[in-house]
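First the structure, which I've put down as structure tokens, then a few questions once you've had a look.
What you see is the complex with one protein chain gone and the rest in place.
Labels run A and B following the written order; every chain starts at residue 1.
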Amino acid sequence: MMAIKTTPLGQSIPRREDVRLLTGRGRFVDDIQLPNMLHAAFLRSPLAHARVLSLGTQAARAMAGVHAVYTAQDLKDLIKPIHFDPHIEGHRVPSYTALSGDKVRFVGDPLAVVVADDRSLAEDALSAIEVEWEPLQAVMTVDEAVASDAPLIFEDLDDNVIYHALHEYGDLDGAFSRADRVIPISIKQARVTSSAMETRGIVVDVNPASEEMTCYASSKAPHMLRGRIAEHLGLDHHQIRVIVKDVGGAFGGKGAVWREDLVVAAASKLLGRPVKWIEDRVENLTAFGGARDQGVEIDAAVQSDGTILALRMRMWLNHGAYPGMWLTPMFAALVRATVLSQLRVDTFAFETLIAATNKNTYISYRGPGSAETLVRERVLDVIAAELDVDPVDIRRKNLLTVEEQPWEMPMGVTVHRAHARETLERAVELADYTALRANQVSARADGRLVGIGIATSIQPCPGFPDWWEAIGYKTEPAPARLRLEPDGTITLVTSEMPTGQGHETTLAQVAAAELGIPFGHVRVVLGDTQTTPFYYFGTGASRSSNMGAKAVISAARELRRRLAELGAARLGLEPYEAELPFAEIARSIYADGDATSLEAADVLVYYKPSPTEGGWAASTHLCVVEIDRRFGTIEIQRYIVAEDCGQMINPAVVEGQIRGGITQGIGVTLLEHAAYDEDGQHLAGSYLTYVLPKAQDIPEIEIEHMDIPTDDDFSARGVGESGMLMAPAVLANAIEDALRPFGARVTELPLTPDRVLQLMGELPSESSGLT
Amino acid sequence: MKLSRFAYHAPTTLGELAEILVEKAGDAAVLAGGQSLIPMLAMRIGQIGHLVDLNRVDELRDLAQSNGTLTIRAGVSQRTVLTSPMVRAACPLLSEALPHVGLRETRSRGTVVGSLVHADPAAQLPAVVVALDGELVVRHGSNERITAVADFFVAPFITTKAPGEVVTELRLPVSHPHMGWAFEELERGPFPLVSVAAGIELDEDGLVKDARLAFSGIGPTPIRARTAESSLHGGQAGAVEILEAVELALADLDPPSDVLASASYRRRVAAELARTALVQAQARAGGCA
Partner (left out) sequence: MTSGGYRIHLTVNGLDHDAVVRPNQTLADFIRHDIGLTGTHVACEHGVCGACTLIVDGEPVRSCLMLAVQAVEAEVTTIEGVSTEKALHPLQEAFRETHAFQCGFCAPGFVMSGIVFLKENPTPTRGQIRHALSSTLCRCGDYLGIVEGLERAAARMSDQRS
């Protein structure tokens, strides 16, 4: 890489996108106003499980301002049923339709859509739709779902099991028989939801004369949306254009195509007018989808010195009713493929049980495999407690060293250049761990409940290609296109689709650094399927800072090479000129219309990592908490992060991602529960009952960047999910440590004040009946 | 969550306001601050055909003190009351509680009377006015009735205000200068879980002459713990007496269990807050204590 005087790489350059976002000049889906636009509202089931005996839309259709009311019956020839291909053997995938027809399977299940002059009128018409129900028994938990007398949720399946598999590696019986102790651990998490500040929404505009369909979407995967609409509505890809401008947060869920997207597209096609649907917050909290809602039981075979010989794990996951685009066996596979990550353990069994229930769709939510860190770090801490070993020492005992890498995990995943131990030691040093433990002793003597938690993780951001194979996916190549403009500036077209990650700035930094030109000379274009190269998955899995950036670097290197050649040929420049005069070369090329030169000025590259490219980020989080004995509330007194994500494109962006992930992790650990009662009623449908973290809930966070050298020439790895992976683990450990005087075990999240007082024996242990 | 259509009335006199409400009784709601009403209409909880805005009725903007009574009329915002030095002197409990009610952004429009009429069982102001033995003036057409706040709250979100009626005024007795007041609450998320309002007045010998203890968030309505209060009379309101009083207060309680907290948690919080509030009130009680 050519270095210039002040490379923008590694600088916390203020973001370009902030000027418009801070002044209210962003363009989000609800900002789109088109002439003749109509508004959609969905009729959603108030029951968790029921047959629809009749659906009367006559009265609704007749209401003022209503243009159409569509049901499954109306759309059956227009939208193909939804059926995802199982890509893992043994995975059962039920079929369903975009609007539910004869049966509803969760509270919020859409059965009809009203299209009217405005949303208020559409909602009025919803209440005029007459439905006759036959309520069925609701199935809310995995245990209920797999019981022999469980009601069947999907008639095209034999039972409610979506996936049940056992993966075994190594000689488990041998390891368990050799063990000094077998220690049981269990940890489960409640259902939560992503609740981005911008809800879902779409505007679809079909021009009946040209048969072109333009979709304005809040999506992080525009090409996926285009493809799925084409597939389900029987359209050609080139008829459809998806435009995404600003997205108010995605956190995973907006990387899927939703039933509502298909219905709105069909409505616009039928009516020949633009149709807008904006999800309201109640829909978003109840009908959009849920995540986590899983539990793992572990048996750890250990030696008395703390060495882990083998682990047996059994994971259940509450799938909800309808499968979404990201299939749940993959989430379980994420856990299976990363839970061992930096441990020196190769004898391992992982049983997965995923069952359908009458809850909303399982969604991908920032760090969908985060159970792996929660499980592993809880296992380490429980083993430490049972064997009376310090939690830091138990990690020193079991974490791989750099010298032992590359290490192959038993499922064929390579761990290499993963600096877990280094981040552990650094965090311990920064915290002055010995002093913290000494302080804890005196605090305990005063009756104060102070706890210290530690957790370490390595994240496959992007990992190596074998990690993706292990979870059943192939790494999709990442594109980048660089075009030299007539004035020598550069247009960078990326298929990354930011929803807060700052790509308009970070990728411009990467391009400018690689090309050796000022940051201000690169402009990033994205979000329009008409312009951007094909990229199905879109942005996600914390890959963009590595793969998205490497695509840009690849393209930039190629452009530089070509321009250097052209500069030498046309302007007599030295072939290895450090700073190419882009403006001069551009003027020369565009002036004489030479075809070869013009072609050369436009570079499209698809970057695919070789088997040894990619890498793991690593981090250790350490925190100190104190429990208020009166109320069971948690004060996080100190929070330290030591992390290695390689070189940082924009340190402020990295820190924002880490801190934001920690905030969401605090939410999942202490506050949030997308709760259902035994009848399947969703109880957390507003911000009064679904409690999001606010400024006062977040501690001061100290972040130390390590950037341990590797031999990559561009070593950036992703951090987007790390805060979310780590915070629940470190907080669960700290809270259990604070509760040490009571001998309590943390086995369930969220750790509400209620639950904390129960663990202290101050309140009776009672089940709320909520799941 | 878009509001359904309704007819809108913006009367400029109290007489006009009362008349419209009688005419449209059962199909109308009064708009004061709207901070509780508008979200309910957005969620389509209770449909109305008529919305009657009281904000143009100048006489409902009155905040005044005379003859030992603080009068807060229906159009007075929470912010106006919170920032009033007169209220801080006359009714320190109210001033202490108001910064906890809603948010800066909702107090500019939300009204004190409106919060009472909304009767959210977890809202703070109902507990405060119940502790203060407040009274409400309720108008029906050209008739007025006065009701003690103690009788006003019936069930969650339900009061004795009948269709066609409008609450025009809250009356609070001006606090005795040596009475100590305290307000404590615990929030879960953006809003209160449990709140406690307490007051202690001591006589020349430092013994309790008047004790107030009221809760919200632990029952269908705000609860005034009169048995607990009586138990404090004539005593010193020391640690032991307070503990016993709080136990008495909780004895008959049946707090709800919901997604935010269990009944036993609410009970626990109520006990802790009540202890703290009573201790604080006692410490603030002036005179010879």
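Just so we're on the same page, a contact is a pair of C-beta atoms (placed from the backbone, for glycine too) under 8 Å apart; a residue touches a chain by one contact, two chains touch by 3 or more.
The structure displayed is predicted, hence computed values, not measured ones.
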Which chains here touch the chain that is missing from view? A, B
Among A:97, A:199, A:475 or A:495, exactly one should touch the missing chain; which is it? A:199
Mind pulling the chain A residues that touch the left-out chain? 12, 14-15, 17-28, 30-31, 33, 120, 194-199, 246-251, 280-281, 499-502, 652-653, 655-657, 659-664, 686-688, 692-696, 698, 700-701
Determine and list the chain B residues touching the chain excluded from the picture. 1-10, 20, 31, 34-35, 38-39, 41-43, 50-51, 53, 55, 79, 103-106, 108-109, 190
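In this section, only the chains that are shown with their structure count from here on.
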Where the CA atoms of chain A average out and where those of chain B average out, how many Å apart are those spots? 44
So in the complex, which bits of chain B are touching chain A? 1-5, 43-44, 186, 188-191, 257-262, 264-265, 268-269, 272
Would you tell me which residues of chain A are touching chain B in their complex? 118-120, 123-124, 127, 280-282, 630-632, 671, 673, 675, 683-684, 686-689, 691-692, 694, 752-754, 757, 762-764, 766, 768, 770
